[in-house]
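Contents: one structure, followed by commentary.
Omission of a single protein chain aside, the complex is shown with its protein chains in their original locations.
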Amino acid sequence: MDIELVEIPKWNCCGAVSSLTADDVMHHVAPIRNLIRVIEMNEEGLVNDEKRLIVFCSMCFNVLRRSNKRVKEDPKFLETINSFMDEERDYDGSVKVMHFLEILRDIGFYKVKERVKKPLKGLKVSAYYGCTLLRPRGVGIDDPEAPSIMEKFIESLGAEVVDNPYKSLCCGSYHTVGGNKELVAERAYKIINAARERGADLIITSCPLCAFNLDNRQELTKKIHPDFEHMPVLYFTQLMALAMGMESETGFDGNYIDPRPLLRERGFLEG
Amino acid sequence: MTETIIIKDRNIDLLRLASEISGEVITLCEQCGICTTSCPMAEDMDITPASIMRYTQLGDEFVLETRAIWYCASCFSCTVRCPRGIDLAKVAEALRQIKLRKNQDYLKIDELKEEAEELPAIALVSAMRKYTG
Partner (left out) sequence: MSEEKMITVYIMGKAYQVPFGLTIMKAMEYAGYRFIRGSGCRAGFCGACATVYRKKGEYKFRTALACQTTAEDGMYLAQLPFVPANRKEYNINELDPEKNVLSEYYPEINRCVSCNTCTKACPQELDVMYYIQAAIRGDYRQVSELSFDCIQCGLCTARCPAEITHYHVAQLARRIYGKYQLKVPEHLEKRLKEIEEGKFDEEIERLKNMSIDELKSAYVQRDIEKIPRGEVSDE
């Protein structure tokens, strides 16, 4: 696609959830440190005058973009962070945080279509956006009430879009840890059933935590609701790899509900 | 029937603290309830999101003992819909922080055990940021 992605050397975990309080500086340090790395990459010649940081995970994207926005809007806040990280060069707010889907949209989904080797004709795919790709307004990459970017992505791969009224209903996120897992399993039930009722074969998502909750938590969903039928949940790049003929890159081994039987049956996978 | 609510200094303290930490004007809430209807967690909460706002406005410390402030998943469904432009997710975060900053964690991480090796890092990291101080 004529995009060369260069990984940040020594990136650190951004924290996964954005700190929402007015007075907390500490939890913005992690994301800003990553943005400083991007500037260093420019200085060290790893990239040439390129300040776009491309993020695949919706949660990382949300955290990085929010912290970036915060420091840009509040110079005093940025100064505090810079003076705290006295071992690093200062951050100046110049990095642009983008989700990979935004890059695809900028380049044009028709370009994605051109690269597709095996159009997923007849495969019915439902998009699951979750929260952090869309909300809040001003941070998300699409209309939070009526998003369409993932649908365009699905279409560009030749698959058929299946709408889901719960496509941006929270899956329960980090409630998957500790004593409230049922909250997640119940939401998976709601979201997956709604997709099935409309004829979907599988669901895609761009958030690894949503993927875990909708995929791995199906075990618990099935326990609570014996009538529940499993459905494969793919990370959006897995579907892209499949359509672009990069089967070895699909990583289906990591899925809890194995999508391969379905994909073989439909002729999208050999053997 | 009328109910008398007595607002004491202590109550004002909670409202002021929650306002400061969240940066939101909590008194703007007009109790329309759109947050509650938008909230994917409301059905499992003990009090509704709108009630979280109301109790906080009244400075009633009862709100700090509710399940609702922890069940809020920071999904921002209410945030994008509030007609008053209040970010309830921030208010809930402030209320959680009031507890966490007093060393009252919601999650006992030492009790996670085997569960922790199965969970992806993104789940553990986010839960620890939300549930522990």
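As written, the chain order gives the labels A and B, with residue 1 at the start of each chain.
The criterion applied here is as follows: a residue touches a chain if its C-beta (ideal position, glycine included) is under 8 Å from a C-beta of that chain, and two chains touch if they have at least 3 such contacts.
As the structure is a prediction and not an experimental result, all values here were calculated from the model.
Annotation: of B:Leu17, B:Ile47 or B:Ala116, B:Ala116 touches the absent chain (contact as defined above). Touching the omitted chain from chain A are residues 10, 12-13, 15, 26-27, 29-30, 33, 84-85, 87.
Contact between chain B and the unshown chain involves residues 109-110, 112-114, 116-119, 121, 124-125, 127-129, 132.
Here is the rule we use: only the chains that are shown with their structure count from here on.
Listing the residues of chain B that touch chain A in their complex gives 20-23, 40-41, 44, 71, 73-77, 79-80, 87, 89-90, 93-94, 97, 107, 112, 115, 119-127, 129-131.
The touching residues of chain A, counted against chain B in their complex, run 13, 15-24, 27, 57, 59, 131, 135-137, 144-145, 168-170, 172-178, 180, 183, 187, 208-209, 212.
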